[in-house]
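To keep things clear, I will list the structure first and then write my remarks on it.
A protein chain is absent from this complex, but the other protein chains hold their places.
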Amino acid sequence: MLILVPIKRVVDPYAVVRPLPDGSGMDTAGQKFDINPFDEIALEEAVRLKEAGSADRIVAVSWGGSECEDQLRKALAMGADEALLFEAEDLDPSVIAAELQALVAELQPGLILMGKQDTDTDHGQTPPMLAALTGLPLASYAARITISGGSAEVVRETDSGEETVTVPLPAIISADLRLNEPRYIALPGIIKARSKPLTRRDRLTTAAGRTRVVAYAPPPDREPGRRVASVEELAEAIQAKGVLA
Amino acid sequence: MKTIALALQPSDLAVLGGACGADSEAILLTGAPEASFGFTTIHCTGWESLPPADEAARALADLVRGADRLIAVTSMAARELVPGLAAHAGAACLSDVVEILSETRFRRPIAAGAAFAEVEVDGPVFFTIRPSGFPAAEPTGEASVADLALPAPGLERITVAAARRVGRPDLARAKVVVSGGKPLGDSETFERVIGGMADALGGAVGATRAAVDSGIAANELQVGQTGKVVAPDLYIAAGISGSTQHMAGIKDSKVIVAINKDADAPICSQADLVLVADLFEAVPALQKLLASR
Partner (left out) sequence: MSQTGFVDPTRESYLFMPAWQKGLFYVLIFASLAWMVKQIIDTRRQWQKGRPAETDNRCLHKVWRYILGQRKVQESRPRDGAPMHLMLFYGFLALFIATSLLALAEYGFIVGLPNFHRGAYYLAYELIFYFMLLVFVIGAGWALVRRWSMVRRQLQAEAARFPGEPAPRLNPLTHEPKDYTGLLLLFALGVTGFLVEAARMKANPQPWDHWAPIGWLYSLILPPFSPAGYLAVWWLHALLVCAFFIILPQLRLRHIVIAVMTAYDAPDRPMGALRTIPMDEVEETGRIGVAEPEQYFRWDLKSLDACMGCGRCTEVCPAYGSGKTLNPKQVVADIHGGLRTGGQVAELVTEEALWACTTCNACVEACPVLIRHVDLIVDARRNLTAEGRLTGPATVTLRQVAGSGSAWGQKPADREAWMQGLNVPLARNTGEFEFLFWVGCAGATDPGAIKTTRAVAELLTMAGVSYACLGREEACTGDPARRIGDEFLFQEKAQGNASVFARYGVKKVVTACPHCFNSLKNEYGEFGAEMEVWHHTQLLAGLVGEGRLKSAEIRPGEVTYHDPCYLARVNNESDAPRRLVGEETNLNSEVPGLIRAVTSPPGPDTERLVEPEHRGRKTLCCGAGGGRMWMEEEPGQRPSERRMAELAATGAKTVAVACPFCRIMLETGRPKTAALEDEIRLVDLAEMLQEANR
């Protein structure tokens, strides 16, 4: 079985980035980039499924500029067998979903394992959009995946607790945080992965984005800590924050 | 402009009523409406529970095609349903909108709240909203209800339905976490003071490494760099000095409340709300006040 894992390049999720002063973008100067953590979890799961014998090939794919090669090399080092880079710009989830739809038609994967969302736009739209476009069943927010026969049993997070679903393969599964803990890949592992194939291709569709960000602004300042004098004042302050359901 | 409010459950209607404006229709996926909330018609699917998101999107696709706007209240379920609907309808899609700036421009948080993006869209747009940014609508009388009697496909996929966990919520995902440190003294006191507060707020219980080490709290309750990393909306730290290791595990919490005898404890300079007091008096008093709200 072939597992397709889409990878997004995002700014270091452990760094705090701020908008540029003119609001034209985010200030990522000097920042490291990495694989979107949820995609990394999805890839880790794919590698584990392959190690367990449930899959025989993993293809990692990304859309973007040549800089995305770094993340695809890392994906190869983590255990992907092959990487594809589609050169593209002005992307939004609807474009990625359309491109993925075309790629799914080409590769016929048994499973598309992807992150539930990225950590830079926080959209979380691609998996359900891809499901709508391809008609494949979707199991979002996976916390545990078991493949047996032609189906996948997925324990998934929902608003009200864990739910278990069984989807026939091929299917789309999106990974949540608790699915696994990805392996740490040191830099030379990425160099070692140079021997694995990374192919650059032209994008598959002419789909155009339907959304574009026109300005970035910093969030309102976090209020400085406040000393309260009494329990009553504290209770009022907590309620005023609106954090109690 | 044709706006559709997509309510996953009846409690979404109030928020959506405020966000959608007059002359909108609503589709209610589960349950029955208690009032109209300003909607001209509320279409009920008649579903007992939500089908899998992809199946639900397919079932609703024809109903929402042609709408200029579709708005839902954000939740895990809405975030996987609305993009599917947008794909079926060929609409643009946005998640977690906090402000509608114009017909084509919206504000939403990105990068875990590190910034807000203003997004411009072309054509119809389907989006989820964060309720805190929108005033709730008044109930305003009985709703005009239309029964859609849609089939609920794909339910057989769900082999074990979600059930609210019994007991306290999972520490790593709880909206409220109440944590205690070593000054609690012993496990009975810890459970009474910290556990009591957590139960009153429907939250989870956490503990410092020192408290776990002292045998006051169970191992799996440890919060911090080497324990669990939590990001609740409200983190109440009682008798916790705020070591580096502990703070690393709670820094993403929305509101950190520190109750500590020592005004110089490191946590007091990092918390949002600080009460310098004896926790044995302050915590039960606070519990009483918050529980009676």
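Labels for the chains are A and B, by order of writing; each one numbers its residues from 1.
Note that a residue touches a chain if its C-beta (ideal position, glycine included) is under 8 Å from a C-beta of that chain, and two chains touch if they have at least 3 such contacts.
Predicted, not measured: the structure shown is a model, and the values here were computed from it.
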* Structure fact -> Considering the complete complex, of B:23, B:62, B:213 or B:278, the missing chain is touched by B:213
* Touching the left-out chain: which of B:183, B:203 or B:232? -> B:183
* Structure fact -> Of the candidates A:57, A:144 or A:183, the residue in contact with the absent chain is A:183
* Structure fact -> Contacts from subunit A to the absent chain lie at residues 12, 14-16, 31-32, 34, 77-79, 181, 183-189, 191-192
* Asked: If you put the missing chain back, which residues of subunit B would it touch?
  -> 182-183, 209-210, 212-215, 219, 225-226, 242-245, 248, 266
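The criterion applied here is as follows: only the chains that are shown with their structure count from here on.
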* Structure fact -> Touching subunit B in the complex, subunit A uses residues 11, 16-19, 26, 93-94, 97, 119-133, 135-141, 153, 157-167, 172, 174, 178, 210-219, 222-223, 225-228, 230-232, 234-235, 237-239, 241-245
* **Parts of subunit B lying in touch with subunit A, wherever the complex brings them together** => 52-54, 57-58, 61, 75-77, 79-88, 91-96, 105, 109-123, 125, 132, 154, 157-165, 172-173, 175-176, 201-202, 233-234, 254-255, 257, 259, 268-277, 282, 285-286, 289-290, 293
